[in-house]
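Once you've had a glance at the structure underneath, I'll fire off some questions.
The complex appears here minus one protein chain, its other protein chains still in place.
By written order: A, B and C. Residues from 1 in each chain.
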Amino acid sequence: MKIGVFVCHCGSNIAGTVDVAGVAQAAKNFPEVAFATDLLYSCSEPGQEAIVQAVQEHDLDGVVVAACTPRMHEPTFRRAVERAGLNRYMFEMANIREHCSWVGKDKDANTRKASDLVLQAVEKLRFDRPLQAKSFDINKRVLVVGGGVAGIQAALDCADGGLEVVLLEKTSTIGGKMAKLDKTFPTVDCSSCILGPKMVDVSMHPNITLYAYAELESVEGYVGNFEVSVKKKATYVDWDKCTGCGLCMEKCPSKKAYDAFNEGIAPTRAINIPFPQAIPKRAVIDPTYCRQFIKGKCGVCAKVCPTEAIDYEMQDSFVQEKVGAVITATGYDLFDYRKYGEYGGGRYPDVITSMQYERLLNASGPTGGHIQRPSDGREPKKVVFIQCVGSRDKSVDRPYCSGFCCMYTAKQTILTKDHIPDSQSYVFYMDIRAPGKMYDEFTRRAMEEYGAQYIRGRVSQVYPYKDSLIVRGVDTLLGSQVEIEADLVVLAVGAEASRGASELAEKLRISYDAYGFYMESHPKLRPVETNTAGVYLAGACQGSKDIPASVGQGSAAAAKVLALFSKDQLESDPQVALVSQARCVGCGKCVQTCPFGAIQLAEDRAGNPKAEVIETVCQGCGLCTVTCPQSAIQLQHFTDNQILAEVNALCQQAMEESFES
Amino acid sequence: MSPELSYAYYPGCSGLSTSKDYEISTRAVCRALGIKLQEIPDWSCCGSTPAHTVDHVFSAALSARNLSLAEQMGSDTVITPCPSCLTNLKVAAHRMEQEPAFQQEVNRHLQEPCVNTVQVKSVLQALIQDLGPEAIAKQVEKPLSGLKIAPYYGCIMNRPPEVMDFDDPENPVAMDEILRGLGAEVLPYPLKVECCGASYGVARKDVVMQLSGKLLDLADSLGADAIATACPLCQMNLDLRQDQINAALKRSFRLPVFYYTQLMGLAFGLEEKDLLLNKLNVPAGPALAKMQQAAEAAAEQDAQTKEQ
Amino acid sequence: MSAGNGRELRIVGFLCNWCSYGGADTAGVSRLGQPTDLRIIRLPCTGRMDPLFMFKALLSGADGVLVSGCHPRDCHYSEGNFYARRRLELAKRLLPTLGFDSGRFEYTWVSASEGKRWQQVVTAFTEQIHTLGPGPKFSH
Partner (left out) sequence: MDVLKLDSGYDAAFVEAVMNESGQDPFACYQCGNCTAGCPYTFVYDLPVHQIMRLLQAGHKGRILQSHSLWLCATCESCTTRCPNNIDVARIMDVLRHMAGREGMITEKQVKQFNDSFLDSVKKHGRVFEFGTLVKYIARSGRFWSDADLGPKVMRKGKIAPRPHDIKGKDEVARIFHSVLGDGKK
């Protein structure tokens, strides 16, 4: 084998603390090295050209570039060696910048280390084999999980781009949190006026199949070829027949059902259509409240329904869908306001959450848009808002900022003043986080034009006294305890990962952070991709965010899917496991170990069981290689021999040194 | 009947004097419920607040002496009625468990080292967790129907939760449950864990006037007939100092402040010598009379509805 | 030059590509200075880490071996790091019977964003190896 070594200066980034020419000189003595030189900027156009020329001039079989981290330029150089006529896997990088020149000050030590790293790469390269990517067909359909504003946007953009879309929503209507909001910051325009048309578009779009009241049961397959099973939960109403007339709801005698859409502010009926603009507008029976289910008798809805849609015997059903990509848009849930005993949420009726307040403000909400205290229906005059409830609080394991509550609180003070002109709002805050376009101007308006009183400090306790709630807090700017006799207390509850987010992540094999939010591939440069090919993120499931950001990410995820599907075939990464038929004894250990189900047991011609890797499914983790008692299954490009060669290269050097001295 | 409950018992110094009524009624109630209290022989003072104000090893050593005595009795659980003692004993045990070096240091000052094996609980915790509210309710002979009670726990019985490890630190309910079982009407008293002024009655009386005054005011605004408490210091501040508070705040509260054990004894039908209600500064008579009237009125109502 | 005074010792690191290799990169990008004894081998996942590699390194003259992967639950391959942990715990326990101090081997978690943590891990481990001194050498 003829190997070429190129040692990069990276200007002074490497050359400043490594004797680059010295390393290149030393490399000339390494096994099978036919050519070695140093380059000023390897990744620049002249740098790459020099590599291509050297390969051709010296008839090289493999290339080592000693430069920055392979996580940065490995693809760049692989393309370069390919241009030079080599297989792109006949290439190795030695990381002498991030792992060497940037972390050590001693030039001699760095130079020794750099040349060790070059030797290590050379030794590995000697075992490299050309690998060929396989092409495979893809299914150009996309599954969107979650029908909030982010999911809606992603679904519409994909559908407009010509893709078939399957949209999955676990509740009986799409719309997510935004459907519950009254107005939206920073423009204070009506939430349903801007969301409603989009929801209708979803229902009318010929490319979108909507499964509401449905959940993802299981996922098999890989990018381009996922097979998903969708569970359609029993609604006890035949949606093909139901017209959404609402007669059943009117007549249902069970009137104390929990109204999730209205955040429990008022009860609803056991058979329910969450709100008039629901998409799909279909009824669902809640069996925990329905008398037919509890007591075995009632049947009123079945009698009144003009289309005979009611079906008490209905069971969950399953449908299978084949898609090539998945976008998760499962949003967030709200922090449980009962966790702060000192605020009395859940104990004192007039201590409510911000989302409950949105429902009170909303003209189509249970109070018709009149702000009324839950306890006695009285119109509150003094409203206290407490920010950061369940955010930025290590004691409840929520150290992060939810990002949007400062803004919606400002919005709610403005709306409070609009609804009740002689009211006064008080906001307890720690910091005001309003970094968006027109955002800070908005919070200033709440204070300057609408007279909201902002108090810098936290509230330590809320308790009822006579007809009011005593709110005791601190004004840290004054250095004083402060007290307000409030009529209503609104808790700006923070966002947390959507319930069930981690289970869904495990099905999709994507990772999530310590709080259950989904992990993007790179926090800055790949914010809508996951580390699992073909799975993308949109909206608050990746981390709390407001509507503009959610919509932006929904569109971005759609663009990623459209780019993915712009080709008819995808190439698989050939750095996958490979079974040596001769060595495999068919014990099946690898089959059990593979987290991706990429190995199956087949029979060879003699009828002996042998492991077989499905190349397109294998993710290249190497678990199987370590598991196999016969060393029969080897991860290509990271074989036992290659890693041991690296170990040897590093230790040999040390051994020699230790005997020298 | 469940197997007999038996505990090492740490009465605390105030039980011998200012809170004798708490002490006597606690013992009487436990007797009635078949709970055996074995007083720790020759127990000494836990040092209360003044000790931990001076030094933590010192405070822990005073407590650990008693824990060690309980260990020598072969007991696995110590119970005490007084929250202040409870805090000192529990903080000492907790810290010795968390920091072996601290335990060593503490033991250096003791005659018999403390191995730290006994669990420390309040009598209240033992009653609710080990015996259970049903067993208590079963013992009731004279329900306290019609008596509106504000339950007040004091600031340190449940805080900080990492150490005290019992009930909710913001809204404890153990005493509520017991009182409800006695037939009383338990008011939703929101300042259950707010501080009463603690031991500042002597050195900074003004503080107690403000803090205890606020507690009385809230109970009064809720229409309480009485306050129930589990803490000698709270009881003293709210009861003994009630006249001082009235004078300082220009109010006229007349709220009897019972130990919850006294109320249990009342409902169990125990005798005055076991309750020592006569030791209350604000007399219990009017509240109890009101309860009596309410009970009679209810009985009459009952009889009438039956006739109809 | 190295953490201790005197000569550099030889430490071999096995890092997963997704988390710890990225963490080491992050440390580099942030110029977080470290002792120079360590040389890193990149693995796709710590699940690829065969305990044999560690034994081989120590027997061939390495003075210490450091393995670092993703935090539990963070594994790009969902569970590779769990396998790794189980295997490596066992391997660590075997070290004394082979004549190596078990302190010559550590297994840790560093995510791609934890450059600072990586610096601390490398510094602490290098110090630990210098305290133990050069490992036993077996010539072949």
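Everything below uses one rule, namely that a residue touches a chain if its C-beta (ideal position, glycine included) is under 8 Å from a C-beta of that chain, and two chains touch if they have at least 3 such contacts.
Please read all numbers here as calculations on a predicted model, not as lab measurements.
Asks: Would you list the chains present here that the left-out chain is in contact with?
Replies: So, taking every chain into account, the missing one touches A, B.
Asks: Please identify which residue in B:76, B:97, B:206 or B:272 touches the non-displayed chain.
Replies: B:206
Asks: For the chain not shown, which residue from B:8, B:61, B:123 or B:230 touches it across the whole complex?
Replies: B:61
Asks: Which of A:29, A:481, A:569 or A:608 sits in contact with the chain that's absent?
Replies: For the chain that is not drawn, the touching residue is A:481.
Asks: Name, in rising order, the residues on chain B that touch the hidden chain in the full complex.
Replies: 13-14, 16-18, 20-21, 42-45, 47-58, 61-62, 65, 108-111, 155-156, 159-161, 169-170, 193-195, 197-207, 210-211, 240-241, 243-244, 278-279, 281
Asks: Give me the chain A residues in contact with the hidden chain, please.
Replies: 342, 392-396, 430, 456-461, 472-476, 479-481
Keep this in mind: only the chains that are shown with their structure count from here on.
Asks: Graph shape for the chains shown, where an edge means the two chains touch. Line, ring, star, complete, or other?
Replies: Graph shape, chains as nodes and touching pairs as edges: a line.
Asks: Rounded to a whole Å, what is the gap between the Cα centroids of chain A and chain B?
Replies: Once rounded, the distance between the two centres reads 51 Å.
Asks: Which integer distance in Å separates the CA centroid of chain A from that of chain C?
Replies: Here chain A and chain C have centroids separated by 30 Å.
Asks: Averaging over Cα atoms per chain, report the distance between chain B and chain C in Å.
Replies: 56
Asks: Hey, what residues on chain C touch two or more of the other chains?
Replies: None at all.
Asks: Note the residues in chain A that touch 2 or more other chains, in rising order.
Replies: Chain A, residues with two or more chain partners: not present.
Asks: Inside the complex, what are the residues of chain C that reach chain A?
Replies: Spelled out, the residues of chain C in touch with chain A are 1-2, 7-10, 12, 17-18, 21-22, 24-25, 27-29, 31-36, 39-45, 47-50, 52-53, 56-57, 60-63, 73-80, 83, 87, 113, 119, 134, 137, 139.
Asks: Going by the contact rule at the top, pick out the chain A residues touching chain C in the complex.
Replies: Per the stated touch rule, the residues are 69-71, 95, 97-100, 102-106, 108-110, 112-113, 116-117, 120, 506, 509, 511-513, 519, 523, 531, 575, 593, 595-596, 619-623, 625-627, 635, 638, 640, 643-644, 646-648, 650-655, 658-659, 661.
Asks: Quick one: which bits of chain B touch chain A in the complex? Just the residue numbers, please.
Replies: 168-171, 188, 190-191, 218, 221
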